[in-house]
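In what follows, a single structure is set out as structure tokens and then discussed.
Every protein chain except one is present and positioned as in the full complex.
Now for subunit A:
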Amino acid sequence: MLYISTKYQIIRKDFPFYLGKTAHGGLWVQIKNLPGHLPKESPSHVQEIMKWNGWGYSDSRFLFNKKGQAEFTGKRYRLSGMIIPGLKDWFECTFGASLQHKTPPLLNSSAVQPPTLNEAFVEELKSTGIPFSQDAEDRVFRAHGHCLHEIFALREGKFGRVPDMVVWPNCHNDVVKIVELASKHNVCLIPYGGGTSVSSALECPPEETRSIVSLDTSQMNRILWVDEKNLTAHVEAGIVGQDLERLLNESGYCTGHEPDSMEFSSLGGWVATRASGMKKNIYGNIEDLVVHIKMVTPQGVIEKSCQGPRMSTGPDIHHFIMGSEGTLGVVTEVTMKIRPMPEYQKYGSVVFPNFEQGVACLREVARQRCAPASIRLMDNEQFKFGHALKPQVSSIFTSFLDGLKKFYITKFKGFDPNRLCVATLLFEGDREKVLQHEKQVYDIAAKFGGLAAGEDNGQRGYMLTFVIAYLRDLGMDYYVIGESFETSVPWDRVLDICRNVKARIVRECKERGVQFPPLSTCRVTQTYDAGACVYFYFAFNYRGLSDPVQCQNLHAAREEILANGGSLSHHHGVGKLRKEWMRETVSNVGMGMLKSVKDYVDPNNIFGNRNLL
């Protein structure tokens, strides 16, 4: 911190970063040190600062105040405490929703089934001194991820099968003990990291008759060492993204791995699902970042013998671990690459006359391999959504300036406000190079009719990612439900898949009797040499529908994705939500390979969350 505070000046509280100004006038970002996060003494404490039936921190939520204006509560985020004047109109117009019709969550949490305990296991566990709990709240909290159907059920006070107890190992050896005991007493273990899964991966299989133990890794959250010579750090797998970055930042380093869930998701979870970070263009995805993994399985511990940067030693055993989704064991420790913190960071944005031009530009950027740390393209609906989230502006001058910009783009440049779309950019590196890089990208954009649209728009775009999950909870208060999902697809199919999947959602909603057309929107969030990652959002007003969650039609949307050459998942994983498509995705032989690994590593299905296969 000393290093930073002498050189930089903090200019505003930001989410989930501190945003500051460097001596050169560039921007820098610093992960915030959040107070009171997971104190070691009381592992159950997490429920007190986090919602149990919605997204994120309890103190942070959207609401419509008495004047009918939207505001965001709390103090954690840039939007916190602000009025968002445009949101109400957007909300009502987009969904045909009304503030008169509320659907508050039901708060009876009495319906939790009593735990099925394996007494012998509990007895032996007690003797190890590892903390555990059979408290209903602790169990419910770890029984779900953040799929719409999971949250919807929680709000209705419906709990299916939940873990029978929760255990908090403190280190690798604790995990070894727990897994041994579980194997010995035939107990089902479900590893739990940050709980941000969106693949039904944390759902307890209803057919499971054994005692289910949720293995919560949150107490294994230390950085064990930093190797500055090789630029690696050895970290316990339970550490949460923002803590990892904060702690490394203190010594001037970062991993650069920033998935959208990084406030809450854990390193072990990233490894287990093959996560992808926003700035993968510079730092790589999780598979590029890990150097060494230690995982505890019922057969023992699996790890490599050295830290060589690349090996030709048969199929990479890391790839059995990455994406195993908790079916083979628990990742306990990971050696990760680290980088010196970037000297300079700069947001940017480009407005395109339409989505087609925007995609063409991203494709060209990828062809020239000059993608900035992050480049994302939002479609028109999302662009409008972003606008609706603008906080109240303080000065008449700003609003005048906004008006002028709008006039310039729509009237002077002839962009159709119902077609234009925006790309958000994040550049990182040393100042000279960033500026040079920025010019290169803007020059390419100009060839596709793109106009630079300022840092502010870019930054708001990234902010959207973090608050959209909170917005879903607001929607659910007013009969609006929504979900998101992602895929990866070759470049030549990007436009087709975006159009077809969005249209499929609209048509399915219509066929299922959804009265008001849904919000159906997408963005291209990552670029690769051979394709891109596309993220879809949709939401609709479910008043008058008997089974709203069924109407969301994730199934149809995923079939549409697959029929358009998209992958089953780019980074969310398969879980139980998408496993019906695994066989056609990896072929019969592929499926057999995975199965035989599972059969060897975990013949008694101790890691019985039944994800993936």
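Note that a residue touches a chain if its C-beta (ideal position, glycine included) is under 8 Å from a C-beta of that chain, and two chains touch if they have at least 3 such contacts; residues count from 1.
Criterion: contacts and distances are computed from a predicted model.
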Chain left out of the displayed complex - its UniProt protein name, from "Trafficking protein particle complex subunit BET3", "CCR4-NOT transcription complex subunit 11", "Phosphatidylinositol 4-kinase beta" or "Dihydroxyacetone phosphate acyltransferase isoform X1": "Dihydroxyacetone phosphate acyltransferase isoform X1"
Which of A:Asn249, A:Ser374, A:Ser484 or A:Asn564 contacts the chain that the document leaves out: A:Asn564
Option from A:Lys304, A:Arg339, A:Arg493 or A:Arg512 whose C-beta touches the chain left out: A:Arg493
Hidden partner interface residues of subunit A, rising order: 419, 492-493, 496-497, 499-500, 503-504, 562-565, 584
